[in-house]
Every structure is written in structure tokens, then in C-alpha cells.
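Presented below is the structure to which this report refers.
Only one protein chain is missing from this complex, and each of the others stays in its spot.
To keep things simple, chains are lettered A and B as they appear, and every chain counts its residues starting from 1.
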Amino acid sequence: MSFTLLAVQTLNGLQLGILLFLIAAGLTLVFGVMDFINLAHGVQYMLGAYLAVAAFQFTGGFWSALPLALLAALACGLLLEVLVFRRLYDRDHLDQVLATFGVIIFLNELVKVVWGAAPLSVPLPLYLDWSVPLTDTLSYPVYRIALIVAGLLVAVLLYGLVTRTRIGMLVRAGASDAEMVAALGVNIRRLFMLVFGFGAMLAGFAGILAAPIFSVEPGMGDNLLILAFVVIVIGGIGSIRGAFVSALIIGLVDTLGRSFATDIARLALPPSAANDVGPALASMLIYILMAVVLFVRPSGLFPVSSK
Amino acid sequence: MIPASITPKTSPLKASTLVPLILFLGLALVPVYAQVFDDRFMMLFATRIAVLAIAVVSLDFILGFAGLVSFGHAAFIGIGAYAIGILSEHDIWEAWISFPVALAAGGLFALITGAISMKTRGVYFIMITLAFGQMAYFTATSLSAYGGDDGLTMWGRTEFFGTNLFANDISFFYLVVGCLAASYLLLRIFTGSRFGRVLAGAKQSELRVEALGISPYRYRLVAYCISGMVAALAGALMANQAEFVSPSAMSWHRSGELIVMCLLGGLGSLHGALLGTIAYLALEEVLSGTTEHWRLIFGPLLVLVVLYGKGGLIGLVTRRPGK
């Protein structure tokens, strides 16, 4: 357990946290403002990655593919909103779960039909395809650092948008009392569509950023969706700040846990047992964290005023 | 969908009697069909449905009837299955030992996780049950002595006083259907009892029930334990059916699927859950037989059921005017 390894894993943890934040931000807003449980939010991330692949094949460069894929991700989100999701806003949570589960099944299969089941990838973008040397033998890809920076920029932008603008004010008001906002004469339908499209685009952005470093494959959004739910529940549903803080916590805990749990388990257990317990404990860590947080604070770390 | 009505003089052919009667009759006749048409696949398929239906009915009891959305229900199945698998690894095959152990393990897990989970509400409850489900899942993957990630192959089936009750296709099928019928009847009796009234009341208004002097917590916890034990029974049978136990039986995908089966059938009636399980698995089987990309049809079908089939499939059968 060297210092460099710790540094590298911390960066990896931040990177996972940033991706989680981009997905969780939309999820928590859609859930908080519209009271809509969207299981299909994870496939928006997957769509973003696939659209990045398609746009890259079309334009031949990451930088020109980026805006194209982003717009396409937004369009996909809005299309789904119009076709399916807007009919579900006034349904109860379980109906939403069933319908959006159906959407997941459909889209996971659709990408398989269009792009095939084999994993795809996008090469690292120009100017970011080199590595920062850390030691003689170890270096860190600069793209991953850029990803963290990009995510942080989006976080700042989003925070400003939500706390400083009229739209953001409506969104925050909607998160605590949607009926009140509607009563004030705001076109709640358009607000919902805007929030939804924006959330879908953020998840898509996460997918685009992930395309050059992770394999792009059907179902890639499913596990991240569960992690994103863990994030928004720990952070407090509807809270952007909560989503940011808990996304970084989850990213770090999960990544560091996976690299060091076995070593730590060895301090207390015989090596063979530690080899068993370590990885399982590492995978469990975030769930243990969530259970503890919910036990102590049943509405998450940053609860938005009660409904 | 509250089963109770004050008039005891209800006609015997109500949908809530007729639907389960038809479903169970249909199940009971599967071996006859299989014999006549020499269709062993149908036998095995029906067994698979009946095993899973036990778990889905147990989920409906707490989810549909009591309003507690458990997103970790597959854990109970897995615990029941692992109890059987692990005991078999130690050469304990006798049903009189292994089944009570499986049920007790499921009940104990429900007691501990339920006692903590029920401090939370709504979506937080959903997520904390998911968390416990995931903990069970990853614990199973770490059991390297019992197969770890790869799962555990059993070298035989549970024994029942030296008979081959579990090993014979037909007798095992009837054993499973018997367990399903017993679970269904027992839970249905519970829903109509005073205990069930408290659960159904607390689902509608917790505040009102508390103002009547009832603390729902203990009742819900007991219901959760009952449900966990029944799901563990399903797991114990599943281990025998597959002669294989693996962590994937308790993944969150499976928990989600169980919820979807409940919803597809219609919540709260218990036989809705049975119908949902049959429909889900049959649809999967039929569609996957026609095209490789059957999910392109299956997914939108689920969406359509939500949008246009309010109350699930059972709602289509028993739709009452006025609602």
C-alpha cells in the first residue's frame, strides 16, 4: 500500500464519483421535482456512450463528436419523455418502476440490435491522449484527470444554475412543493420536460465521457443506476449538493475499498480468510454505508424540506 | 383490493375465488398434459413457475397487501437455497432438518434487517432493503468454501424419510405445487384476519391506525418475517429443482424481477402474484422462442400493461365498475 497507489486510487475514486454525480444529478432532480422514479435513467448513460461511438464513427474525431452526441442524447431523453414518461408522472411509484423497467429492457436490446452485443470503444481524444508520469514505472492518463475537471465544472455550473437562476429557483421550489409551484401559474409541464431533458443530457454526458475509458456495451448503465440511487438516497432526494457530496463519497469508498479491503482484512484475519472476506466486504461497503446513513438520518444527509 | 367485505353471504363464484381455483387446477393438470403429450419440458417449466410463484406470492403479501416495497426479496430465496446447498455439502440431506433450517434462516434474516429497515419510509425503505439484499449477495460470493462466485453444485436432492419425493419429476412437482397452495392459503387467511386488517389499515393511513392505539411496527415486522420464511421455502425448493445454488439467485436484478411479476399480475390479492409469475415466465418463454430479440417486444409490453392495464392482469379479469 504505497503512497502513489493511494494517490492513483484516489483519482480513480474521484473519477467514478464524478460520473456518478453526473448521473445522480438528473436522477435526484427528476425524483425530487417530479416525484418520478426513473429506472431508465441508467440507460441514458448507456445511450450517451453509444451515441459517442456513433458520432465518432461519423465525424472521425472526439471533439467534433462530443457536441453531436450531446445533442443526440438530449433528443433521446426528450423523445422518451414525450412518448412514455410524461404519462407516468401522476402514477404511483410502482407503476413508474414497472414501466421504466420495460424501457430498460427495450433499450438494452435495441442497442444490441443496432450496434451488436460486442463491447465497443472510442479512442482517447486528441490532446488528451498522453499520461502524466507519477513515478518511474507509473503514470496517470491525462484524460482521466480531464474527466474529473470537466465533471467539477459541470457541478459548479449546475450549482449556480440551481441556486442563482429563476429556473433553478422553480426547480428547488418544485422539489419541496410541486403543487405550490403549479398554483403560482408556472407551466409545470414545460418545467418537467426541461428538467427531464437536462437530466438525460447530463447522464448522456457521463456516458460520452466514459466511452473512451470503459467498454461500451449493452447493460452498462444498470449497475451504475443502482449506484446512482444509492448516491441520491444518501445525499437526500432532490438535493444537488447532497448528490455531489455523496457521489464523491461513494466513488472514493468503493474504489479505495476495492483496492485496500483485502489488505485491511489481513490485519485482523488469517490471509486465506482475508482473501475471501476482503473483496466481498469491499463490494458491500457502500451498501453498509447507506444502511448506516439511513438508520441515523432516515432522509439522507441533506434532506430537502419534508413533503 | 381488500378481500374483506361485511357480507359473509358472498357468492362462491367471485373472481377472488374463481381465479385462484382455475390457476391451481391448471397447474395440477400439467403432469397429465405432460404424460399425454410426452412433454417433459412442460413439466420442468411448470415446476420452475410454481417454485418462483411461492416467492412472488410472499412478496405480494408485504408489498401489495401491506405496502412495504422490499427491493431485496431475492436475498430470502438465496438464503433458503444456500441453507439447503450448504447442508448438502456437509452430507445432511434429510428434509426434516434442512427445510426448518432454511425457513429459520430466512426468518432470522428478515427479523434483523426488517427491524432496521422499518425505521425508514417510502423510497428510503426500498433502498435500505436493496442494501441488505446486496450485502447478502456479496456475502454469498465470498463463501469460497461453498463455490463463491461460481455457485455450489449439489450432488443430489433433499431426501424425505428415504423416499424419492424430491427426485421424481412428478412427485417433486406436486410437492412444489402443494407448498405453493399451502403458502397461498395461509397468507390469504392472514390477510383476512385481525392481523391482516392491521396491515391493510396501516397501509392506508399509518396516523389513523396509531390514533386507534395500534403501533404498526411490530405487525409489519412479523409480516416481514413470515414473508421472508415463505420466500426461503421457495429458495429451498429452487435449490432442489436446479441442484445448484449460486449468488446470482439473489442479485438485485432478481429482486427487481420479482417486483415486476407482482405488478404485472396486480397487487395485494396474492393470486395476482401467481398470475403475474405465470404470465411473466410464459411470455419470456414464448417470445424468446420466436425471435432472438424478443426483449424488443417484451419491454414495450410491460410499458403498455402499466399505461392501459390498470391494476395489472388481475385488474383486467376482475375489473369492477366505478373505479
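Rule of thumb we're sticking to: contacts are C-beta pairs under 8 Å (C-beta built on N, C-alpha and C of every residue); 3 or more make two chains touch, one makes a residue touch a chain.
Definition applied: contacts and distances are computed from a predicted model.
*Asks:* Considering the UniProt annotation of the chain absent from this complex, which name among "Succinate dehydrogenase/fumarate reductase, flavoprotein subunit", "Sarcosine oxidase subunit delta", "Glutamyl-tRNA(Gln) amidotransferase subunit A" or "ABC transporter ATP-binding protein" applies?
*Replies:* The UniProt record for the chain left out of view names it "ABC transporter ATP-binding protein".
*Asks:* In the intact complex, which of the presented chains make contact with the chain not displayed?
*Replies:* Per the touch rule above, the missing chain touches B.
*Asks:* Check each of B:Phe45, B:Tyr146 or B:Phe195 against the chain that is not shown and name the one that touches it.
*Replies:* Of these options, the touching residue for the absent chain is B:Phe195.
*Asks:* Per the definition of touch given earlier, which of B:Thr17, B:Gln35, B:Asn168 or B:Gln204 contacts the omitted chain?
*Replies:* B:Gln204
*Asks:* For the chain that's not shown, point to the residue among B:Ala28, B:Ile170 or B:Val222 touching it.
*Replies:* Spelled out, the listed residue whose C-beta touches the missing chain is B:Val222.
*Asks:* For chain B, which residues reach the chain that was dropped from this view?
*Replies:* 1-8, 189-190, 192-198, 200-201, 204-205, 207-215, 219, 222
In this section, only the chains that are shown with their structure count from here on.
*Asks:* Find the geometric centre of each of chain A and chain B from their Cα atoms only, then give the gap between the two centres in Å, rounded to an integer.
*Replies:* Comparing mean C-alpha positions, chain B is 32 Å from chain A.
*Asks:* Quick check on the complex: what are the chain B residues that touch chain A?
*Replies:* Touch residues, chain B against chain A: 69, 116, 119-124, 127-128, 130-132, 134-135, 138-139, 141-144, 148, 252-253, 256, 259-260, 263-264, 267, 293, 295-296, 298-303, 305-307.
*Asks:* Of all residues in chain A, which touch chain B in the complex?
*Replies:* Spelled out, the residues of chain A in touch with chain B are 31, 37, 84, 87-88, 91, 93-95, 97-99, 101-110, 112-113, 222, 226, 229-230, 233, 237, 275-277, 279-281, 283-284, 287-288, 290-291, 294-295, 298-300.
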